[in-house]
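Below is one structure. I have some questions about it.
Note that this complex is displayed minus one protein chain, with the remaining chains in position.
Letters A and B mark the chains in the order given here, with residues in each chain numbered from 1 onward.
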Amino acid sequence: MKLPKSITAIVPFVAGVLLALAAGWTAFPRAIYRAQRQPVNFSHRVHADKAGQKCDDCHSFRADGTFAGVPTLDKCSGCHAVPMGNTAEEKAFIDRYVTPGREPQWLVYARQPENVYFSHITHVKLAGMKCETCHGNEGATDGLRAYQEDRVSGYSRDVFRSMKMDDCVDCHRRQGMDHSCLDCHK
Amino acid sequence: MTSSKKTIKAARYGMTIDIDRCNGCGACMVACAVENNIPPVPQGGDRKGLTWIRVYKVDNGAQGADRRSAFVPMLCQQCGNEAPCAHVCPQNAVEIDPATGIVGQMPERCLGCRYCMAACPYHARYYNWWDPAWPAGMERTLNPDVAPRMRGVVEKCNFCHARWHAAREQAAADGKPDTEPVNYVPACAEACPTHAIRFVDLNQTSVEGFRMLEKLGTEPKIFYQSKRDWVRQIAEAPRPTANGSKQGKEASRG
Partner (left out) sequence: MTTTRRNLFKLAGGAAAGSLLTPAPWRLITDTALLSENWPGVPRPKRGEVSYRFGNCALCTAGCAVRARCVAGQPVALAGVEAHPLSRGALCTYGIAGHHLPYHPARLRQGPVAEASAAVQSAIRTLRPNEHCAVLDLRPGRTASWTYRRAMASVRNGMYLASESNTAVDLASAKTVLSLGVPVLDGWGTPGNVWALRGGFHLIQAEPVESRTAVMADLWLPIRAGSEAALLDAVRGGSASDAAAQTGLSEQQIASLARELRENGPSLVLDRNGASPMIARREAPVPEEWKKAVPATQLASVSEESIRVLLIDESMPGEYLPWSAIQPKLTSDCVVVSFAWSKEGYGRQARFTLPAAVYPEVVDDIPPAIDSPAAMFRLAAALVAPPEGMVSPTGFIAGLAGIDAKNALQERVAAIQKSGRGSMFDPSGAAKPADLWKALQAGATWIDDREPRASVISTQIASPLADDKNRSSAPLAIAFSEPRAAALVSPLMSKVTNESGLRLGTHGVAIHPSDARGAGLAEGSRARLETASGFVTVDISVDDTVPPGVIQVGGGPDLQNVCGANRRGRVVAL
């Protein structure tokens, strides 16, 4: 069957559009990210269940109100100077990090650009927000998911998903908060 | 970007600078650079430097033995009414914080057109001609509370806003109510050995003094003080009234 000329004329164009859509929505996301493994496959669930810890046992506030973020090695060494369980992962951790006193280079999913200022204490203590609201239910996870690093800019896929400036501003607007640029930038 | 609900009692931060107490030592300039991660700019002379606060030497215009000088620290005057820089910025990179009255410059939004530098009547804005460079090892002494700026953007004094944040976090940690104003002081006021520079909340304290180029109507929040008439007249002069004391340099008047 011979198609009318007008249809034939736009076929290449439409084909191009469809190709681009397919590539852009499937291949591009896969290509732009590089999966990095965390130095240790840390299990939040084990520490929450077996060790009975809550978020702020390790991710705590200092006396001056600043947030300690991902804990440093001394927090882990406090308990893991000797193996607490019997997993190979823990033994590897002790051999590679605790014994030589080397800080694990954790990849922080929520890492923001240098000019961003986020005050944890304002959100947690003053606004009463829960950790899960922004960070998801990390406490129930059995291992650390791979850090999907954007090849060009270096930031994590998690930031692009739900921790962009627009996401923060949306929440501020929903809460009816008065704010200005310097509140969140330094 | 604003809504009606206010969470803290608004402050209107300003300064009083007593010119009769300023001996031109420059400790404020160095302290500012330490706090705000401002790199040393040895090339380019005094027109390409980054001096968020800069002490100018002014004089009474007389010659020889009758000449008398004074030192005037100049920084962003934190205009309270229609800040010229905020008006002209094509990027909306300048925003006045309603909670503190501070005129905030956002280097991350700036595209480097320098229109604001032309608009500022106080020459208080500075352009990063080069990427910041510190001698090897000196990056260890950088302040983590302030982000260094790349080349191609304008920057200026923001009353050490990072210290305000730190003071608020400390207040939150201490359990103080959110509405209580915090006690914070910018680096220059803290460093001034003669206490010529004093930081005030204009909503809490009433101050006296004259302001630079008042007739422009920018309502700056920096109040200068001096008992000498000729110093007060400097504030009115749109142009230098006498020869610059240093040949070849930009005639340095307010």
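The definition used in the following text is that a contact is a pair of C-beta atoms (placed from the backbone, for glycine too) under 8 Å apart; a residue touches a chain by one contact, two chains touch by 3 or more.
Everything numeric in this text was worked out from a predicted model, so none of it was measured.
Student: Any idea which chains on screen the missing one touches?
Tutor: Over the full assembly, the chain not pictured touches A, B.
Student: Of the residues B:Tyr115, B:Trp134, B:Phe210 or B:Trp230, which one touches the chain left out of the display?
Tutor: Answer from the full complex: B:Trp134 touches the omitted chain.
Student: Of A:Pro12, A:Gly52, A:Pro100 or A:Gly128, which residue touches the hidden chain?
Tutor: Within the whole complex, the residue contacting the unshown chain is A:Pro12.
Student: Since one chain has been left out of the picture, which residues of subunit A touch it in the full complex?
Tutor: Listed in rising order, the touching residues are 8-21, 23-25, 28-29, 32, 62, 64, 66, 68-69, 113-115, 150, 152-155, 160.
Student: Identify the residues of subunit B touching the omitted chain, counting contacts across the whole complex.
Tutor: Residues touching the hidden chain, for subunit B, are 21, 23-27, 29-35, 37-38, 40-42, 45-46, 48-51, 54-55, 57, 59, 64-65, 67-71, 108, 131-144, 146, 148-151, 187, 190-191, 193-194, 243, 245-249, 252.
Simple rule for what comes next: only the chains that are shown with their structure count from here on.
Student: Could you work out how far the Cα centre of subunit A sits from that of subunit B, in whole Å?
Tutor: Measuring from centre to centre gives 37 Å for this pair.
Student: Provide the residue numbers of subunit B that touch subunit A in the complex, in ascending order.
Tutor: Per the touch definition, subunit B meets subunit A at residues 1-7, 95-100, 102, 104, 106-109, 145-148, 158, 161-162, 165-166, 168-174, 178.
Student: Sort out for me which residues of subunit A touch subunit B in the complex.
Tutor: Residues 61-66, 113-115, 117, 119, 121-122, 125-126, 169, 173, 176-183, 185-186.
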